[in-house]
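Contents: one structure, followed by commentary.
What you see is the complex with one protein chain gone and the rest in place.
Order of writing sets the labels: A, B and C. Residues in every chain begin at 1.
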Amino acid sequence: MSDQNPIFIPGPTNIPDRLRFAMNVQSSDHRSPGFVETLSPLLQDCKKVFNTQSGEVILFPASGTGGWEAAICNTLSPGDKVLIARYGMFSRRWIDMCQRHGLDVQIIECPWGSGAPANEFKRALSADTQHKIKAVLVVHNETATGVKSDIDAVRQAMDSCSHPALLLVDCVSSLASMPFEMDNWGVDIAVSGSQKGFMLITGMAILAVSQKALAEMETAKLSCAFFDFRAMMTANAQGGFPYTPPLQLICGLKESLKMLFEEGLDNVYARHFRLAEGVRQATHAWGMALCAQSPDLYSNTVTAIYVPEGFDSNELTDHTLAKYGVSFGIGLGEMHGKAFRIGHLGSLTDSMVLSGLATIEMAMADLDYPIELGSGVRAAQNHFRATTA
Amino acid sequence: MSDQNPIFIPGPTNIPDRLRFAMNVQSSDHRSPGFVETLSPLLQDCKKVFNTQSGEVILFPASGTGGWEAAICNTLSPGDKVLIARYGMFSRRWIDMCQRHGLDVQIIECPWGSGAPANEFKRALSADTQHKIKAVLVVHNETATGVKSDIDAVRQAMDSCSHPALLLVDCVSSLASMPFEMDNWGVDIAVSGSQKGFMLITGMAILAVSQKALAEMETAKLSCAFFDFRAMMTANAQGGFPYTPPLQLICGLKESLKMLFEEGLDNVYARHFRLAEGVRQATHAWGMALCAQSPDLYSNTVTAIYVPEGFDSNELTDHTLAKYGVSFGIGLGEMHGKAFRIGHLGSLTDSMVLSGLATIEMAMADLDYPIELGSGVRAAQNHFRATTA
Amino acid sequence: MSDQNPIFIPGPTNIPDRLRFAMNVQSSDHRSPGFVETLSPLLQDCKKVFNTQSGEVILFPASGTGGWEAAICNTLSPGDKVLIARYGMFSRRWIDMCQRHGLDVQIIECPWGSGAPANEFKRALSADTQHKIKAVLVVHNETATGVKSDIDAVRQAMDSCSHPALLLVDCVSSLASMPFEMDNWGVDIAVSGSQKGFMLITGMAILAVSQKALAEMETAKLSCAFFDFRAMMTANAQGGFPYTPPLQLICGLKESLKMLFEEGLDNVYARHFRLAEGVRQATHAWGMALCAQSPDLYSNTVTAIYVPEGFDSNELTDHTLAKYGVSFGIGLGEMHGKAFRIGHLGSLTDSMVLSGLATIEMAMADLDYPIELGSGVRAAQNHFRATTA
Partner (left out) sequence: MSDQNPIFIPGPTNIPDRLRFAMNVQSSDHRSPGFVETLSPLLQDCKKVFNTQSGEVILFPASGTGGWEAAICNTLSPGDKVLIARYGMFSRRWIDMCQRHGLDVQIIECPWGSGAPANEFKRALSADTQHKIKAVLVVHNETATGVKSDIDAVRQAMDSCSHPALLLVDCVSSLASMPFEMDNWGVDIAVSGSQKGFMLITGMAILAVSQKALAEMETAKLSCAFFDFRAMMTANAQGGFPYTPPLQLICGLKESLKMLFEEGLDNVYARHFRLAEGVRQATHAWGMALCAQSPDLYSNTVTAIYVPEGFDSNELTDHTLAKYGVSFGIGLGEMHGKAFRIGHLGSLTDSMVLSGLATIEMAMADLDYPIELGSGVRAAQNHFRATTA
């Protein structure tokens, strides 16, 4: 019966019925006028979530990882230098992908729990007087550590030394949940996916691409076909896809945007902050530490929490699932065994969050964690009571 | 977004996906062999839930109230005397229905919060030496007060004076959630519905009828057509219904029985006890009183709880819904304004119950109830931790 | 795989996805403001389909048969005389129900295939100078014979002799598919159901009741409880039901009305006429006869067709289902073995109708019917081509 319990992984999210129905459409002809009429406004509406006027939105039937690949393969050539900081699982994986594609990756090592180091970016970019660095890659929201980075600061670091590199940003687990300002931050490619803030099933990479990035396609030598921007944009302009489109996800995305706009993006962001803050209050009440090093880095979509010394976070998440049927995020990479994660993004309510906190408290108590049962719940209750709209 | 929050009314219940899908079948021909092959084993399987070998199961496309009417109209005649105790909203309504149909209703008044008074039944039946009383009516689980009555004790009271009256039992909110022993308890008609322990949508009255009750149809003079047992049984025997059958509910009931049997009825009952006990522990921690007067009367499907003197339970349930989007049962009848109810029947988990407790605690605190925030949650957590299978 | 084939029974109908989703809502509290806000406008909107300003709409969680019982039990007393013509299965059943309730039923026997005989009604009513006849009962659309009667003519017959009887009309298989003019025709109670023109699952009787009929409740002595108008109206006025309401059907009805109004009721009627006419053209091409005796009686929701002398219509429908997986209506009552029925109501397209015609043609050919294969399809094709909007 556990499919009735909310999940607390940082995406895919708990899908509301409205979107489950929206995605559950019967097959129809993707070459029909109906499809054309759906796709074009959809791409326009997506821009509002990225906050871009001049960028183009591109959808691929893939996961966010495919979006990463699209971002680099459409704009870079083998041997190109890219700059990126490694401070979590997803920055690490993006680095691996770059190396796999023969890029020259300049890595700034940062402790997990920190965010994108604008100062170090500035230093590296300033030193790169010959502009060998073709792109700066940043993970906006590190899902492994619950850290949200300051993209605007990275942009300022780039601008301060007038560096012409592209700014490529992974916003898979932040978009549609936390503010994202593509144009204001000068982001060249923003990579997101369907299964996080959009509350849909996994299966669609959602990108926004600046005109500057599009221009790089002329010279980029990394080959791609499935993820080719040009082929997709050409087909989109004619109302179609270069291959069979993911109709159900497209219908779902249309309804998702409708939901987001009905609530109002600012309200969506405020709700995510509010629920995240409840989780952080609970964490504090338990006497545990967040992986995120400082409040300015706190993510509103996922909270990574260190278990006390001597405890194994995997045992905690396994036990919670096995005994109580509720899923939490495990500790990834360096956090393996040391931290667990509470996903709190998408369509979520106070009650759902409280059920998660109450449940993992039981598991902690079962495993003799030094916590007071009910303390986290109470802290969140107080926060929710005080802040409900 | 509140359709993601569980509801805590005492039925209809939170419907698991499996049953939502099972009920979501396309129309098909109810005169086809497929329907016939579904209906007949379904009626047999229902008997296992009623615990009857000799009784017949009859389904009407109606609510449980329709089942009440079927029970009396098929077996009684205008002016017939029936004996019933009034100790809650549903016994009160059944009495009203009997009076409306011109039955002579002998009422034993009992305080709300008490159950079926076997001793008083015995006294009344013993006094009825001429056997004017044609039927004893009992509500097994009084949804308004959270009281489960002892049907076996009523049967013993009847047997002790060898009274031949029929025993008609409303088990709408108990069947498939708490043990029910139709044959052992000598129940003549048991009336239930689809939207409680069977976890389906509202729309089907589910009855089991003893051979003794069926024999009464010969002489019963209360007229009925839609609810006529004979027409239904005749049609059922040929694989059909006397009118258009509720196909989707029939498919749902088939799957519901499958779920119940897969879990095992004893496990289903144990789970209901366990979750109910968690709610009762929470109530105790809040320092509040149950409507049910003693532990032997505690219902495992719904708990009715008195709010403290000076508080209005309606304000509590209204506030909880308005501010937190979670529904609880209001106080009905005599309990109006004095008590609220927590429904905990059907497909439910520890986490779901905890979310309900945490939410109503917030509402209580908002309204300055003298409770410690988190205390009820903690009490339930402790109970759940200790008793999880 | 046959659940992908349309069904051609005269209700329940092929349910479009939009309504399947609309009915597939999770349980919610029927005592919440949300329910109140849904129910009240819904009852108003239903009036548009009945074409009544002054009448009240009442919904029961039951089938249309329950609606019949509600109509008579709320307005009549045992021994009351009612006038009705018997010309099909459903008029026959309504007669049976009246007799069962102790009414004095004056029956005008008519051949199956004919409709309500206004002249004979006039004769009977004129002869009833003492106004013993309390109600005239008419089945608007005889589903067994595919005959639509002229209700306005019955009303004129009543008015011509200034007879004060109530006019009770079964419009189960006509409402929302063919024009219905409650106020203009002076109908006192119109009885319909969810599973026909409303394209929903079975489970809701939908009635409209005139003020004159409501006034009869004061003196009516037939007892009813579940089907009591007064209890329902009183509860409705407060936004609720006297018992658990069929939430999913109510949500479905809301969406169904939206669909009907979006298409426009006149367009809905025109579409039903058009599709029905295609079926009739096919029948003509097959050289077969309709049960309906004359064009003015042709129903636009169901066509009953005599099989040629020497053939068994049951064999035809059984064979069609067994070999090709498509359901057609069997011959009911007098038509048993002599006629089969093609239901063509609800959400239906040219293509769906053609698939049915092509399929039953195959079955006819298999059974050596004297038809030209493809001839019925061609006739319908020609009609559809010429008349598509």
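One rule holds for everything that comes next: contacts are C-beta pairs under 8 Å (C-beta built on N, C-alpha and C of every residue); 3 or more make two chains touch, one makes a residue touch a chain.
Since this is a predicted model, take the numbers as computed values, not measurements.
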Among A:V105, A:L321 or A:M335, which one is in touch with the chain left out? A:L321
Which of A:D3, A:E37 or A:D296 sits in contact with the chain that's absent? A:D3
Those residues of chain A which, in the complete complex, touch the missing chain: 3, 7, 9, 11-15, 20, 23-33, 61-66, 68-69, 96-97, 100-102, 193, 195, 201-203, 222-223, 225-228, 242-249, 321, 327, 330
Against the chain that's been left off, what residues of chain C make contact? List them. 1-6, 14, 16-17, 323-326, 347-352, 354-359, 361-362, 365-366, 373-375, 377-378, 381-382, 384-385, 388
Could you pull out which residues of chain B are in touch with the chain that's been left out? 17, 21, 24-26
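Criterion: only the chains that are shown with their structure count from here on.
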I need the chain pair with the most C-beta contacts, please. B-C
Chain B: which residues touch two or more other chains? 3, 14
